[in-house]
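Please see the structure below; I have some questions.
Selected chains only, in their assembly positions.
Note that the chains take the letters A, B and C in the order they are written out, and that residue 1 is the start of every chain.
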Amino acid sequence: MSHEPQPTEAKVWTPADPVLQVRNLHKSYQDQHVLRGVEFDIHQGQVKAVLGPSGSGKSTMLRLMALLEPANDGEILLRGQRLGVRQRGTTTVPLPERELAKERRDIGMVFQKFNLFPHLSACRNVMLGLTSVQNIPAKEAEERAMAMLERVGLSHRAGHYPSELSGGQQQRVAIARALVMNPSVLLFDEPTSALDPELVGEVLDVMEGLANDGMTMIVVTHEVRFARRVADQVTLFDSGVIVEQASPDEFFDNPQHQRTRKFLSHVH
Amino acid sequence: SAAASPSSEGKAPAAAEAPKGLTTAGKLTLCIDPEYAPLEYYANGSSGTIIGFDADAARALAKHWGLEAKFEVTTFDGLMPGLQTRRCDAIFGGLYMSEARLAVADAAPVMSAGPSILAGPALAGQFKQPLDLCGRSVAAQSASSNAARINTLKDECKAAGKDEPKLTEYPKTAETVLAVMNGKSEALIETNVAASYMAAQNEGKLAVAPGVFETDTTFGVFTRKNDPISPVLAEALKALHKDGTLAQIAKDNKLDPAIVDVH
Amino acid sequence: MEFDIGIFVQQLVNPSYLYGAFLSVAVAVLALVLATAVGFAVALGRTSQSRIAQGAAGFYTWFFRAIPALLVLLIIWNALPQLFPVLRQEWFSPFIAAFIGLGIVEAAFMAEIIRSALLSIDEGQNLAGRALGMSPAKVMVKVVLPQAIRIALPPTGNEFIGLVKFSSLASVISLQELLTTAQVGVNITFRYAEYYAAAIIYYLIIVSLLTLLQNYVEKKFLWTSRSKPKKPSTLEPIGQGVHA
């Protein structure tokens, strides 16, 4: 850790501090200002549900947190350490792609469309990060992958290819693939909205299990019942800013903002 | 320079009886591949009237029968099929009368010819006889009798205890010239009449090595096998030779008149 | 032998090159029209229910994919007239034989392009058309074909450019198109560099013009109410094609 005093990490991080902090995050595409100063914290073991209308920037925020795209401004701190940049003298410069790749291992991501690798079996999908990023020998990687598939209830499908799995099964494999890397935070981008209604449950069940096991999670979702039951905190996102942030009961039963009430009347 | 044949300026002999069953009535149609100077080629390189010895001789032949000559332009590959499909009555194309060809078509002799060797001026002087080509690389037009001659030379070289010549075959004569000028091959073998023309066109770069090979083969005018035209045409060519028409045409095309003495 | 700019320029403005280029493009256009018509029939045959139609169409594509176009040209020009005396007549010129021969071969490729374009149209389009009460033929003409054309356009454009270069094969049946014009000249004058350079210039111009035309036509098929295209246009469209 740097001994130079730095603006946002003035004090040493302790486990009581938020594991992930987002400060004043901004992102623009061409002339479109998509994120306009997003700020929040999440503590170890917390589950945060993010709601918001289409186009409000939810996916963009997750991509930035997963270091898949650079922010235009603002900071993301993991255990007090700023991600995606390094200090050079008094200026911060973006990390080169190789260094970014290393930091990404600590943050897992699950996508709306699963994004499984179609040319690899379920087991090999889960193994790939271990063998090609962590350089773990194939045999050990396979054992760990199988254990993770067991955890999402799919060890009997390990040899099947994504095209042979239902949507719900694919998403569970995708969760196992992210989980096996042992990330500090797991990000979910509408993990069930590409699924048939009957398949949603099996994925939400797996996610609820993770939450109970103490995984730190940020979940963009439209599943109100899930948010109410599993989340520690629910957030409404609109036009690139956080409008409301509250406990599930507060959020759904006693929203403070007009915008939240309007949104809930659509989705609820 | 379409030559006026002597028969057109001197006393015009009564036209001989024209053969029956011509492709186009009143015309003598000839398949020709006009890319072979000085026997047949376009006056302007890639366009214009077809000129050269064969072209002039064909016109004289037609005139002999009181007909008009009509040229059916074909590639070399298309000459024989053109004849077979009756697109033309005969091929006037600088074709050797080889045994294999005579098995499928008739031919009447029109000029004597033989292989000639072309090389850079310095090297050309060193070639006096066929065995001088042993161990040399030689370019030839593919499927030509000239290429076949180099193949027989391989055995002769071996018998003489020398290295075989290395033969490379190209589809067109122009590419054989290029091969020598680029140094891909040391020499090229080409029919004597065409060889002189090539040397003239590439003066200073290519020269004929005279007298390496005997002039022992014959160019013929080909007709369909056992076609009634065949004997009539042979007679007519004899007549044109006898009255000096062919010799004059040779002279007009800057060829040695002696080459038409094939009868 | 040095490059003689004079000869090069003289060839460049030589009308026989222009005429050769015209022949190349004309043969290519007619061959493509023929290939599209025959290819459409073959494509329908391959997607048809009838075993016989499938077999015949499958044989056609297999056979003409395998045979070099050069051989087809030689056969059409040299062998067919022996079987059909009508082809010995004056009208059966090298030009006609060339576009028919190239068209017949190209049809095997166009059939595959058209087939995969037809297959790529979502089945829902067919359902929606039929649900409106349209007859199968109407669905084909009004719904499926306009969409299939858009998909078939880029590869067809590439095939067309291929055909232009390909028409030089017709020199074997004595059609004196662009490349043959240069080759004949070379055979007499031995001025390779100048003659071939002139031909290259012509090819570059022709293909560039055709590519611009292709981009223009493709833009017509973007199906937006705005006039500005969605994709940036480049000189080279996506997809592969013939080459010669």
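Quick note on the criterion: a residue touches a chain if its C-beta (ideal position, glycine included) is under 8 Å from a C-beta of that chain, and two chains touch if they have at least 3 such contacts.
Keep in mind it's a predicted model, so treat the numbers as computed, not measured.
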Indicate the composition of the complete complex by giving a copy number for each shown chain label. A x2, B x1, C x2
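We take it that only the chains that are shown with their structure count from here on.
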Using the definition of touching given at the top, classify the network of chains in this structure as line, ring, star, complete or other. other
Compute per-chain Cα centres, compare each with the mean of all protein Cα atoms, and return the closest chain. C
Farthest chain (mean CA position) relative to chain A: B
Interchain centroid distance [CA atoms averaged], chain A/chain B, Å: 84
Inter-chain centre distance, chain B versus chain C - centres from mean C-alpha coordinates, in Å: 38
When the centre of a chain is set as the mean of its C-alpha atoms, what distance in Å lies between chain A and chain C? 52
Would you please write down the residue numbers of chain C that are in contact with two or more other chains? none
Among the residues of chain B, pick out those that touch two or more other chains and give their numbers. none
Residue ranges of chain C touching chain B (in the complex, touch as defined): 1, 14, 16, 74, 77-79, 81-82, 88, 171-174, 176, 181-190, 192
State the interface residues of chain B toward chain C in the complex, per the touch definition above. 34-37, 41-42, 45-47, 73-75, 77-78, 81-82, 84-87, 172-174, 177-178, 181, 198, 201-202, 205
